[in-house]
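A protein chain is absent from this complex, but the other protein chains hold their places.
We just call them A and B in the order they show up, numbering each chain from 1.
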Amino acid sequence: MAETTSTADSNGAALRASIDRSLRHPVMFFFTSGAAWLAVAIVLGLVASAKKHAPEFMTCCSWLDAGIVDAAHMSALIYGWGVQAAFGIIIWLMARLSRKECTNVGTILVAGHFWNATVAIGVICIMTGNGSGIPWMEFPSFVWPVLIFCFVLITIWSLIQFQVRDSGHVYVSQWYLLAGLLWFPWIAVTAYLFVFVFDGNPVMATGIAAWYKGTLFLLFFVPMALASAYYLAPKVTGRPVFSYDLALFGFWALAFLGPWAGMQKLVGAPIPQFLPYAGAAAMVLILIPAMSVGVNILKTVAGYGDVVAESPSLRFTASGVVLFVVYGFLSAALHLVPSMKMTQFSYSGYGLDILGLYGVFSLCAFGAVYFIVPRITRREWLSRRFIKWHFYLSLYGVVSIVICAIIGGVSQGQGIEDLSQPFGTMAERASQYGWGVTLAWGFLLIANLFFCLHLLLMWARLGRRSSHPTLLKAHHGESPHGPEGEIDNYGSASA
Amino acid sequence: MTFKAFIFGLLATFGLPWLVAVVIPFSTMRSLDPVRFEDGSKFEGVFMPKRDGRINEGSKIYGQQGCATCHTQLIRPTYAGNDVHRDEWAGLRKSAGNPDTRRETLAMDYDDEDVAHIGMSRVGPDLSNLGRRLDQHLAGTGLSPEDWLLRHLYNPREIKNYRKGSTFIPSRSSCPSKMGLFKETTAANAKGVALPVEIEDGKAIVPGDKARILASYLASLKKDTLGQPLPEALNYNPQAPTEEN
Partner (left out) sequence: MADSSSSRDLRPDLDETINVPEAHAALSSGAPAVEREKSLRENGMEPVTLWLIMVSAVIVLAGGAVMGQGGAFFGYDELVKEGYMRGKSKFGPELPPIPIPALAFLRKEGGKVYSTCNGCHQASGAGQPGSIPPLAGSEWVNGNTEKLLLIIHNGIQGPIEVAGITYSSQMEPMGANYGPKEMAAVMTYIRTSWGNTGDLVSPEMAANGLEISKQRGGGKASSEELKKSHDKMLTGDNWSPDTLIDPETWEPVATEE
């Protein structure tokens, strides 16, 4: 086999292959069930968005009422898809980077099934009107201890793998994984106790729930996305990460700013005034780690544009990182004091949330899925076209949602602040943007159908048996991987 | 970076905000000092606005039905937004029967509720003073605020609830129709609480328990100074005298 940049020796490959073998069931489980929940979340998101501008849409069922379906949509997106995709990434990536096989597959699978069942129960409770009404914590209170316990059962093995790793280089991805695994339980337990268990001032309960919302994104979803990006960018291109110092800077900037974010949702509420403004300042400053990570990863793949274009994992990952930089800019613009007056209670907040959850986290997670699944199933992706459609529709969809929501939100906010405009006029104008958002959810639904179908085929071991990866550009002539062939033929080439 | 430095850094960067932004304000807000009226004022004792209605249960149902997604309940001070000046959101304008009763939201406005439903966005209007608005607009029409609310909750676009001049027309509101909170029964059982919807003879739509509780909660939303004047310490209006009653 021709060796261009550094290629692994067969010893390392054997270890990697055995790690992948040990993990194949839990990781595939998390990705497929996550993808199914993503489909559910997208359908619910479409209904939720439609209800805002077409209230007579699907009034047949009370479990699809406007506020309820919004809550169900967010919960399915975050806990059904988001955290499960993160589980898949965490357990695979930590095992690979610590060079340790997974020995607790049974526990992880059982906990994963419990997680799915609990999320399903939670979503059903929301839809029957028994949720809690707290944004991003809409599950009824009994659900949280179960979810937190399952989380610990699933991820503690990754912490142990890190602890018992052979001494050697600690990768940037491992910083983010470790940090995320420590942050999430702390945040979740705090939120559960202070909102549902301890008695306090109701405004502060809302404040802490808002803090949970902000920190869950910045201190769990973003680190997992970045862990995947910091792994895939050097891995697929074969180049080192651009700058260690920049990676360190970006990591600590995020660690420092993230815990303050969230309370900006309560500007003007009767809580200690420095808190919401600290949250807003953190959201402005989040541009710094966003830019640092963006520069670092994009410089890592700079000059390898053809690799980025060809590799599905790298294409999704690079898009996710670019959107993280965009997120930083938008967050900074929306959380300056004059903009907050207008956009605090408008569609813009939803646009930023979706940019974060879908544009940043989900695109990076898709990149990870497209990389990991062939390795654990030992099959290659079946259809280049499915991947392309997934990519383009996802990108168009999320960018459309963000544009419509943010512009619509600014228009809404301007209308509310302008006292000469009656509320009804402004509401009707703003709802026009809702049509754009609904249409964009339609794009995402189709994208997700391609993704789910493709993933299910891989899960059913129907992937391509080939030594060639499925790249987004057809290779004519010589390929660096040698002649295309079946797996069984592979051993006949010179070792 | 050593592992020890890493862990220490994480603990420091997370622990400090956790304490400062979550734990400490939680405990200080739990035991807020009561605000008293000044010596020499007409009123005595502690300022404690009271609302009538099924507040605690209603607040839970409000949250469960997802009302906070589209409605807010926060009148922000003017450095944070123009809410206080928007017509009828913060209270009543000065008129023949009452002084200017507008005010910002205060910490004790959410007493009796488990969680303050401050809200996510304003697809619909702010509801802090919904009860006050209903009292004003429905005075003299014979319709009580609770009844109006029950009709609105059922389906604002079907029931002619929206007053325009002297007639009632269906609303263009996007508020969802919560038909699940109502039940169908025979006209005989309706006993005068039937909603004016078109339905076959002999049948009637009546509100269920949740609908009633929610309507009671919504009608109780009065967070202005009418009848509950502010002590000087909480009066942020440079023009108004504190005590007009």
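In the analysis below, a contact is a pair of C-beta atoms (placed from the backbone, for glycine too) under 8 Å apart; a residue touches a chain by one contact, two chains touch by 3 or more.
Given the structure is predicted, the values throughout are model-derived calculations rather than measurements.
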Contact partner of the left-out chain, one of B:Val22, B:Leu74 or B:Ala107: B:Ala107
Candidates A:Gly45, A:Pro374 or A:Gly397 - the one touching the absent chain: A:Pro374
Residue, one of A:Ala13, A:Leu193 or A:Ala309, that touches the chain absent here: A:Ala13
Listed residues A:Val105, A:Val284 or A:Met458, member touching the removed chain: A:Val284
Which of A:Ile156, A:Val295 or A:Ile407 contacts the chain that the document leaves out: A:Val295
Touch list for subunit B against the chain that is not drawn: 20, 24-25, 28, 33, 77-79, 82, 84-85, 87, 92-96, 104, 106-107, 164-165, 236-238
Missing-partner contacts on subunit A, residue numbers: 1, 5-8, 10-14, 16-18, 20, 169, 171-172, 231, 234-247, 249, 270-278, 280-282, 284-285, 287-288, 291-292, 295, 299-300, 332, 335-337, 374-375, 378, 380, 417-421, 461, 465-469, 481, 487-488, 490-492, 495
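Please note the rule applied: only the chains that are shown with their structure count from here on.
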Complex interface listing, subunit B residues touching subunit A: 1, 3, 6, 9-10, 13-14, 16-18, 21-22, 25-30, 32, 60-70, 72, 74, 76-77, 79-83, 85-87, 105-107, 109-111, 113-125, 155, 157, 172-181, 210
Subunit A - residues contacting subunit B, complex: 51-53, 55-56, 59, 62-63, 65-71, 129-135, 170, 175, 178-179, 182-183, 186, 190, 194-195, 198-209, 211, 219, 248, 252, 255-256, 259-260, 263, 265-272, 275, 278-279, 340-341, 344-347, 349-350, 409, 412, 416-417, 419, 423-424, 427-428, 430-431
